[in-house]
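Heads up, one of the protein chains got dropped from this complex, but the rest are sitting where they should.
Showing subunit A:
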């Protein structure tokens, strides 16, 4: 059988991979030119980490149970408990940046130019996604470093860290796609900077900062079923060597669903007429 019976595609071939890499380079350059955004994205979780460990940690640590004889013991225990939540918050902060830069981009004429060019359309978005994932990895390296400095003592070995890195990439990828859609759906840059705010708050309404058992019934129900709780529990398991169980599969399921939903929603929003 010959493939000649298939009508030839109009115009030259597409190069989605090559175009995505070109767009990634563009976004990395933009991040370097506008470093205050990255600084803000790293700074926010670091400030929260310091607040929670040094201001609240002594008391909150005592409430975790276990052998806590002094405020210092409580602080040490709480640093271990809260760090996975802060790690997740770092990702949430980075994707807030994604929504902002997507919305900023859409207000600029260059996107109209990209739309009239013969390039793989999705590359405009994948360039942002890849750029944000790299930005998040950079931010995570700094935040985890600070966490270790203030008393976070992960027990994970090489394989544990490798699994953690892969898991963090998956979570970031999912939340970035969701955030790309939020950025595209926003009419202004201000709206875009507020839209991902719930992502910052969700770790609080889950097992991120205190065990869900200490919450009132309704909130506890929400906290146990929202996506961030299995994600945080999986992180704790990977980094602190605790038993993970089903949580990892639930977390990965959420990631797949969020990534796919975010991708489809983004594609639809990007292709609509404006």
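Here, a residue touches a chain if its C-beta (ideal position, glycine included) is under 8 Å from a C-beta of that chain, and two chains touch if they have at least 3 such contacts; residues count from 1.
Going forward, contacts and distances are computed from a predicted model.
J.: Report the protein name recorded by UniProt for the chain absent from the figure; options are "ABC-2 type transport system ATP-binding protein", "Peptide ABC transporter", "NADH-quinone oxidoreductase subunit H" or "Response regulator receiver domain-containing protein".
T.: For the chain not displayed, UniProt's protein name is "ABC-2 type transport system ATP-binding protein".
J.: Tell me which residue among A:15, A:153, A:187 or A:268 touches the hidden chain in the full complex.
T.: A:15
J.: Identify the residue among A:51, A:72 or A:110 that touches the chain left out of the display.
T.: Touching the chain that is not displayed is residue A:110.
J.: Please pick, from A:49, A:62, A:100 or A:119, the residue that touches the omitted chain in the full complex.
T.: The one listed residue touching the chain not shown is A:119.
J.: Kindly note down the residues of subunit A that lie in touch with the hidden chain.
T.: Residues 9-12, 14-15, 18-19, 22, 25-26, 29-30, 33-34, 108-110, 112-119, 273 of subunit A touch the chain that is not shown.
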